[in-house]
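Heads up, one of the protein chains got dropped from this complex, but the rest are sitting where they should.
Let's look at subunit A:
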Amino acid sequence: MLWILDNIFNKLCSKLTDFMFLNIVDNPLEKGCRSPNRHFVNKTENNKLKYFKMKFYCLSNDPVHACYVLSFKELMIMLDCGLVMETVLNFLPLPLVQSSKFSTCSNWNHPKLNDGELKKAGNNIFIDSSPEFQPPLAKIIDFSEIDVILISNYMNMLALPYITEKTNFKGIVYATEPTLQIARFFLEELVEYIDTTPKPNQASKWKEFSEFHNLNNLNLELHPLKWKKLFTLDEVHKSLSRVQIAGFDQKIDVFGALEVKPVSSGYCLGSANFVLSTGLEKICYISGSSTLTTQAKPINQNALKNSDVIIMSGLTQAPHINPDAILGDLCLNVVLTLRNNGTVLIPCYPSGVIYDLFEILSQKLDDSGLSTIPMYFISPVAEHSLAYSNILAEWLSSTKQNKVYIPDEPFPHANLVKNNRLKFFKHIYSEGFSAEFRQPCVIFCGHPSLRFGDIAHLIEQYGSNSNHTIIFTEPDFPFLQALAPYHPLNMKVVYCPIETSLNFQQANKLIKDLKTEVLVIPKVYTNPPNIAPNRDDLVIDRQIAKQIITFKCGDCIKLPLKRKKNQVFVDPDVALSVIPQEVMNGVKLAPLSGILDVKDNVYNIRSVDMNCIEGVPKQLLNSLFKKQVSYEYGTMNQMDIDMFLNKLKQEGITDIKTSQTNENDGILTTKIKLINEDISIDISDKGTHIHCGEGKQNLRIKIRDALLSCLNKF
């Protein structure tokens, strides 16, 4: 047991602790030397002094599908790369097969535009063209200067190919493994949907007239000139191959200047918030988060506490809906429709909430005696999505995780597939689908915008019959606008948005608990949402942080980081050479000197090896390094002056004339003159000035030493 009792710090160390309060923290940034892009190191070493300022840019008009850029210490960090997809609602749906409805709808002629770019469907006007999306705003920052992109969840990664493949971006992208894999499903599905239904014509004239920019009353600022066609599958694969995987609580070193740590946000599989720290400052980026129990690992709130700045976005998109009743509502509508021999359509994304819906609905169907009703999951990536979700043990809630230890599959859908309760197909025209298809049933199918994907065909098929129901669960698209081109419709329409991300009440509570100096939020969070303009409670509380800064799309704001200090590391031999003096109660001071060694933004003070200095006169080595220097303090009052004179006397300096004057700006000065020697001494509160003729240096030293013995120094 000796090894236990043995104190790890030996005498040398305890001598240190006396003065150097050993608050030893390793600097994780030391590992910065493995950074691949060493260019940065040079950038900072030829430093400009604006070095410690932080700026924040907003490149997206949608706080849920966000895209921000943070510039700090000459680094450019992109936070999320969300794609604004609501734009597609302005376009005519792309049906799988020649659709009587959308191929025959009439041109909508306008005095300014009458060449068939616009079509009337239902009661609305749509653009007859391949749908376009709104990537992050260009021209605000130079994408080639982005060093790092941090992706918080798979929904916020969908614009990545626009940045990595269509700009000069050269940096690194970080995401968690589930974020990368699930984003791959989303992107592959999206591209396949658009690719399988090509449009020969690409309309663009309509963009010239602002009256056509928001044909569907979308509650969003729209800039069609910035919209882009979707990328290709090849671009998706190239883009994703650039992503580096980061785990929760993994400290990622960014060029030695910053440490980035993804922490669980509880919102969906692999979703993360980011903690950016410099050793002295802490900045948190809170994206889609949930304080509820979901399928994912719970939110790590501790990691977000006591930050200097919190940037928060990604709050609920359905703030006016009470989430508690939603699932019950949904199940009820499914059961009622099925009992009525109707079929249920659930437009969905290929991953996420659907895993829960499979679980809950199968249970509900069992309870309602409807166990024989099949569920269909139609997506080009359905099989991969189902298989993949069951190998994510480490990213799941503890209930799901514990199943893996048995070992059981964490999600029950593998079993549902085995028992033929859940069937998956790439498309409704895939081999085997018609043979397997039974009605009534529940069909999960994309895309939730209803503008492309197999769902477009299914709505046409089921829309006219009031026995069937369509249930909207994804809150990304306003369901009325999504359905607009399909009118007239007889099928039942139910809106059950399943939102797990923070609502305003939860967000206010979270921020209050986290205690931040500065909170940075989208401006829209300070006013009640447009869907519920009278709900004053659906805002971020002005009082929850010392300072709240708001931003809107296109803004660049300065973040107030009042940095006054930086961390440096002192080598022990430098520290040991220091001789501290107590100058006042509880305050010790000592001059410290050494050689500064800056590597990857880590400051080290090393001791000087005097022997290897060349080109410096030997007697000046100490002076060069300010070694063995000291600084005098205190005032010379009459008593001190008398003592000083006494000391001079002891040195044999007796022939002295003393006088007092006010001549220097009214400062009382005692003038001491050494008669017969060319030396005079002026003593005031501020200091002592010794004037000394040539060749009197030895005498001067005597006088100096006498003076020093009357003063304090450190």
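To be clear about the criterion, a residue touches a chain if its C-beta (ideal position, glycine included) is under 8 Å from a C-beta of that chain, and two chains touch if they have at least 3 such contacts; residues count from 1.
Throughout what follows, contacts and distances are computed from a predicted model.
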| item | value |
| --- | --- |
| Protein that the absent chain corresponds to, by UniProt name, given "Integrator complex subunit 11", "tRNA (guanine(10)-N(2))-methyltransferase TRMT11", "E2 NEDD8-conjugating enzyme" or "DNA-directed RNA polymerase III subunit RPC6" | "Integrator complex subunit 11" |
| Contact with the hidden chain (one of A:G116, A:G328, A:G369 or A:G687) | A:G687 |
| Residue among A:A175, A:L190, A:A203 or A:A246 touching the omitted chain | A:A246 |
| Options A:K73, A:K364 or A:H384, residue touching the unrepresented chain | A:H384 |
| Candidates A:A325, A:L480, A:I595 or A:L668 - the one touching the absent chain | A:I595 |
| Of A:E208, A:D367 or A:E394, the one touching the omitted chain in the full complex | A:E394 |
| Absent chain, residues of subunit A that touch it | 1-4, 6-10, 12-13, 16, 19-27, 30-31, 33-34, 46-47, 49, 52, 177, 246-251, 261, 280, 383-384, 387-388, 390-394, 401, 404-405, 407, 409-410, 563-572, 575, 578, 580, 583-584, 586-598, 603-605, 613, 615-617, 619-620, 622-626, 629-636, 685-694, 696-697, 700, 704, 707-708, 711-712, 714 |
